[in-house]
Every structure is written in C-alpha cells, then in structure tokens.
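Left out: one protein chain. Kept in place: all the others.
Here is subunit A:
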Amino acid sequence: MIGGLFIYNHKGEVLISRVYRDDIGRNAVDAFRVNVIHARQQVRSPVTNIARTSFFHVKRSNIWLAAVTKQNVNAAMVFEFLYKMCDVMTAYFGKISEENIKNNFVLIYELLDEILDFGYPQNSETGALKTFITQQGIKGQHQTKEEQSQITSQVTGQIGWRREGIKYRRNELFLDVLESVNLLMSPQGQVLSAHVSGRVVMKSYLSGMPECKFGMNDKIVIDKQGKGGTTDDAGKSGKQSIAIDDCTFHQCVRLSKFDSERSISFIPPDGEYELMRYRTTKDIILPFRVIPLVREVGRTKLEVKVVIKSNFKPSLLAQKIEVRIPTPLNTSGVQVICMKGKAKYKASENAIVWKIKRMAGMKESQISAEIELLPTNDKKKWARPPISMNFEVPFAPSGLKVRYLKVFESKLNYSDHDVIKWVRYIGRSGIYETRC
C-alpha cells in the first residue's frame, strides 16, 4: 500500500508531503529528489527503486507527484490513484501548477486525508467529494443536520456516486467518444504496430435516479443478435462491428450484467465522468499516411521530402495537424518549402515542425527540405528517428459507433424520448510514427 505521497516543484522543493505509514522516513523525500529529479541522466522510468523503497511518479507540467512505498504494491493501482488525484485537484482548483498548489495546500491535505486512508485509496469521485470537502469554509454552516446526515448516508451507501433528489428542468446528456490512435509504420508503408485506446466520457444532467443502458457496435453483442435475426441483418451489421480487446468501466456500471449479457447498464453520477475505457487493435482506420523520402547528398547535405495523405471521407475535416521531421544532430542550416501550412526548423528540438490548420479527407500535401550538415570527425551514423505526427479528426479511428443510450426513470415522469442526447467523436493521435 502507498506509504506516502509527495509533491515537488521543478526544482525539487517539497510542496506537499503526506506520510501514511511509519516505514517511510523523512529521508525518502530527499532520496527521490536526489535520484530522480536531480539525476544526471534523465530518469525515464516512472517507477524508481531506491534503497528498497519504490517511488512512483507522474509529472504534470513542472510538478512532480510521487507515491512512495516499501511494500510490493500493484503499480497500476498506484498510477491509477495518482491520475485520479490529478483529476480531483484539477476539478477543485484548475490547472496543476506550483502557484495553485501553494494556494490550496490546506485543501490538498484535506483531500489526501479523505481519498487515501492508511495508504489505501478511498472514494475519489469528485462529485461525491465536493459535497463534503468544500472550498468555502463558511458553507458548512448553511448545511442543516439533515443535509449532513444525507451526505453521510449517500457517501457510505450503496450508490456512493450519486445523491438522491437531483432535479433538472431539461434532462440532457452528452456523450464523447475520445480515441487516440497509435501507429508505427515502416518506410515502405507496412504497419508494424497499431492500436487505438479510447474512452467514453459522459456528462449527464438527469433528474432522479435514472437507469441507463449504453449500446455500441461491439462485435460480440452484434454477433449474438445476428444469430437471432436474419442472416442478411447479421451480414450487414457484422461489417460495422468492432472487436474490443479489453475494456474497463466506471464503478457505476453493473459488472455482473456485463459479464452475463454484455450489456452496459448503470445509474450515472451527476456531471462529468468517464464511463469506460477500451482498446482495439483490429481494423483500425489510419487517418493519415506519411510517405517519407530521405536522400543523402554527399557528407554535407540531406534532402528530405515528406508526403501526407488523408484517408477519410472528404466531407470531414482534420484539425491541428503537425508533422515533426527529425534532423541530424550536426545540422547547420535548413531550407523548407511546403505548399500548405507553415513549416519551421526548430533547432532546440532538432526537428522540422510542419503545421497545417485544417485538411479535408482524401487530400494530399507535401513538404521538401534541404538540410545542410557540418562535417564531423565522428564516424557515428545518424540514427534516423521516426517522423511523428499529431492531428485531430472528427470520427473514431477504431470504428466504434454508439448505437443507443437509453434512460429509464420509473419514479419521475420523464421517458427516454424526453432526454436530449448529444454524441461526439474525436480521434486524436497518440504516438503516430513513420520510420524514414
């Protein structure tokens, strides 16, 4: 279990230090600073073992969050907790920065007391937390005894993530399918590895205690239905269904039902939350194809030509496209010509960065660059790092489709039809690289 939690600024100064267990001494704080933050070589591994103590760290801008333990804990659990901790802090005071942490340190200690008990993670649902850890101390006086006992019963009750008696005039529901697509492609265009990791994020403003049911084109469900229906139907839907490799759900989802019927039913928390996470590796739609052409002209010159092709419906528009072409370490000058967007040689990053604001589907664009090299006495060859890419597209590269989201509320008199539902798909690039 987590023995302690430290927050450092970029200089390695301790902003927050909360020790939960006796086996973590004061020197653990310094050990992490010396061996990780101030290490000569950059520490890449998020888990560091120093003197039989494990340090798990995440970095948010210039802030380091480190969980410390002497026991053999589940590392994934610790990181899940750290990310959740970041979410909670963001929900309370916005961006995680040194300034904000210093301004809210009382609140952070209060939160840490609540969400981690003797090193065991507790309820870290922001909505629930906000009911009893409030930023304005005075507000507590307005709460009546009843309200307080209601909070207690809710937090300790069966449905800890939603309180009763919520009322909205407009019952509304927003559903975001957020995906990030990862790719590694050979220079010849062969896919070496590709996968999509996606999240379904929901924002619900519903009255009462509604029962929701979420359906998507999961291959297993479709096939099952296909068996019952006509063969024609199965053939048609089988084409669109996707194979999900693995998925995880928010605590509100009834797992027993998912296991038996593979249907996702739940009572949603109020406000924003992440309903599920999933990963797919098959039949991924790659939104862009990068075709690199690198030619070395003698020892002092390099010619690079990169073509990108968008590979989706012409009616859709991709945004925030950025192509990063690495340059050799002995580059002494760069000339770039591109037809679309802006390109610039960034010496500090040893790369040419080419930015395009918008690009429609089934289009093609190219950049060519001449790189001058300084001859070195080193015989080391340039390692040719891959060309990487960033973008945002308005569809799900995994092919996931939301089929329905039904809302049932038996006690209050609104039905599924009365709920206004919004669905949005966003596909972003994860690590999207092509070797050159």
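Just so we're on the same page, a residue touches a chain if its C-beta (ideal position, glycine included) is under 8 Å from a C-beta of that chain, and two chains touch if they have at least 3 such contacts; residues count from 1.
Keep this in mind: contacts and distances are computed from a predicted model.
Look at the chain that isn't drawn here: its UniProt entry, checked against "Eukaryotic translation initiation factor 3 subunit E", "AP-2 complex subunit alpha", "Septin" or "Nucleoporin SEH1", names it "AP-2 complex subunit alpha". Interface note: of A:225, A:332 or A:415, the residue touching the hidden chain in the full complex is A:332.
Touching the chain that is not shown, out of A:26, A:40 or A:417: A:40 (per the contact rule at the top). When the omitted chain is restored, the residue from A:106, A:337, A:360 or A:374 that touches it is A:374.
For subunit A, the residues touching the absent chain in the complete assembly are 10-11, 40, 42, 62, 329-333, 347-350, 372, 374, 376-378, 380.
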